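Sending over a structure as structure tokens; questions will come in a sec.
Showing subunit A:
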Amino acid sequence: MSTSVVAIDNLVKRYGDKVAVDHFSLDVKEGEILGLLGPNGSGKTTTINCLLALLKYDKGSVTIFGKEMKPESYDIKSEIGVVMQNVAVVETLNVYENVDFFCGLYIKDKALRKKYVEEALEFTGLTEYKKYKPMKLSGGLLRRLNIACGIAHKPKLIIFDEPTVAVDPQSRNAILEGIRKINKDGATIIYTSHYMEEVEELCTRIVIMDHGRNVASGTAKELKSSLVNRETIRIGIPNRTDKIFADIKEINHVYKVKEDGEDLVIKCDGGEHNLVHVLSYLTDNNIPFGHVSTQLPTLNDVFLEITGKELRD
Partner candidate 1 sequence: MFGRMFIYKLKELVRNRFLIGWNFLFPLVLATAFYLGFGNMIKDDPDSFKAIDVGYVNTAGEDTNFHKVIGELSEETSDHADILNVSEYTSEEEAMKDLKGEGGIYGIYVDDGNEIKTIVPFNGYRATALNQIVREYENKITLIGNIAKDHPENLDTALELVTKDMNIAKEYDFGSGISLYLQYFFALIAMASLFGSWISTEMIEGMCANHTEKGKRFECAPVSKLMSIASGVLAGASMQAVSNAIVVIYIEYVLKIKFGIPLWNVILITTLGSGLGISMGVLIGALVKNKRLFDIIPIVFSMTCSFCSGLMWDQIRQMIQANAPILNKINPAALLVDCLYTRATYGTIDVYYQDIGIMSIMIIGALTISAVLLRRRRYVSL
Partner candidate 2 sequence: MSVFNAMIISLKAYVITILVYFLLFAVVGNMQAKAASSEKSNIFEEVVISVAVTDNDNTGLSKALVDYLKETQNVVDPKTDDLRTMNDNVRFSIYDYALIIPQGFEDKILSGDTEGAVSYIVPGTTASQFLLTEKIDNYLSDVVIYLKSGYSKDEAIKLTHDQMIDLSDTHVVVMDNDDNNHKSFYASMFSFNGYTLMMLLCVCCACTWSVMKDRNVSERIAVSGMHFFTRNAAAVGAVLTIGFAITSLVIVVVRIMGRGNVDDKFMYYALDVYALMTVGIGMAYFICSITVSDNLINMIANMIVLSMSFLCGIFVDAQFLSESILKVAHFLPLYWYARALKFINDTKVDQILGGQFITYLVIEVLFALVFFAAGMVISKKKEQYAV
């Protein structure tokens, strides 16, 4: 069984009357990519700030690498890398100097630092821009520099706080690919985002937050499997009869059939090959049909079912 890297227990953080983090608990295992998913204002960044001992909290405890995390826990901090939500670099230093400067806060050995800085630049694709000042970089490159500054010292735990906000798709893919590689190299990752596709694609485990609470957790598959509706099939059938309705309802795993304009919407509660079963029925009975589509549940559906609202609200 892998060891616990981060353990947050019953964390409570209030801003006056407003509860930002509400009895939140989390356990991150070594080698995981944990996705912290939630809409804006759900308490993700506050949780991260508490985790990093930047914020005072009202209740609970935070343990990293088995030790309590405090502002002066330098031994723990030396193993953590943070990629902030907003770009945090020194405007007057060039790309190389920025990475070297922040890496130097962790790595004292000059030769080793040089190696790490060059690797970080290579990793983020910034080698050819190393003489550029941050203001001369595009938004995507700036984000990459932000990442390079946070990971150059090869930390064991890396926290990415919404690193892909305002990033073009090409850069986003590069960033996600990079994170996967870092994880493969042995780093444990906490990744916060409100982009469910990213989290679903990247994370080995997901925690969904809302109003500062842990509303659901598990792998993407586990979360989706907790839903009643597991597949939605939409078929264009021009000549619909009550019999067709009744017959389709009888197909295994179909629990709801309804009309939506020209379409018939069929909801299934599990099972495999639901579409094949429905199409077989239609062809076997010579019932003409038009377009066909099927939709598997998303994390948004999970969130919608749990909270009654959409993630991107």
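Everything below uses one rule, namely that contacts are C-beta pairs under 8 Å (C-beta built on N, C-alpha and C of every residue); 3 or more make two chains touch, one makes a residue touch a chain; residues count from 1.
Inclusion criterion for the candidates: all candidates are chains of the complex that A comes from, given by their letters.
Being a predicted model, the structure only gives us computed values, none of them experimental.
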For this session: In this complex, work out which of 1 or 2 touches subunit A.
Result: 1
For this session: Within their complex, state which residues of subunit A touch candidate 1.
Result: 15, 49, 52-56, 71-72, 74-75, 77-78, 80, 82, 84-90, 92-93, 97, 101-102, 104-106, 108, 149-150
